[in-house]
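Missing here: one protein chain of the complex. Every other protein chain is in place.
By letter and in written order, the chains are A and B; residue numbering begins at 1 in each of them.
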């Protein structure tokens, strides 16, 4: 059995967006009890990650980390057609994930207590992001 | 056909733990000959990776690399509730992997000669880590 749905996430610019509730709802609606849930983002300047879901400081610190290793407007970058956050957004994306695959058990993604599914928008401007969620199993 | 098993890995603190034999044994026990093996860690301060399995120097050098780009006790980090290795552990986790998906062929994960499946514990204190292994196929 396979259920697929596309989410549209309208971001307000750089930052993280918790998709956990949306994803759990799609798994629940699929009726699938045991299997896998796959999450895919169709972009190269926004990405996915599993991360600590309780303390907003974590997201601020991740931002600090990325700003340091791949700063916007780095003079070494040549791909700047869309501005100083163009290339840094691609680097941030390849360092994180375009797809996540999660076990489904008892009709829910079997996430750990502190694990949340996040979309990370790497561009400063608001963007509309497409995320494809596929649930497979019995 | 789907077979699922949870491993409990009791770590002795920061370092890498080779799960390859455990994973191959679960695949073998499942009776599945062709399909996929998915490995998932239910934590945000320990992660998974495929890496060179022969020379322990590789693991030491990976540790050197991570200690440099995201040092424990970095004064820029604000998420320090669990100590100086709290935020660095989250950064190390998002830079590596929470899930791995491996092809199963001939009743085994089709790993390359030098590929091993490793759990990377990023906290200094010993932790008990849950890893969910799902084998799917025929």
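Following the convention adopted for this analysis, a residue touches a chain if its C-beta (ideal position, glycine included) is under 8 Å from a C-beta of that chain, and two chains touch if they have at least 3 such contacts.
Since the model is a prediction, treat every value here as computed from it, not as a measurement.
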| item | value |
| --- | --- |
| Positions on chain B contacted by the hidden chain, ascending | 34-36, 49-52, 55, 57-58, 60-62, 64-65, 68-69, 95-97, 100-103, 105, 110-115, 137-138 |
| Where the missing chain touches chain A, by residue | 2, 4, 38, 40-45, 69-70, 76-79, 81, 87, 90-91, 93-95, 97-99, 101, 130, 132, 134, 136 |
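The rule we apply is simple: only the chains that are shown with their structure count from here on.
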| item | value |
| --- | --- |
| Approximate Å spacing (C-alpha centroids) for the pair chain A, chain B | 20 |
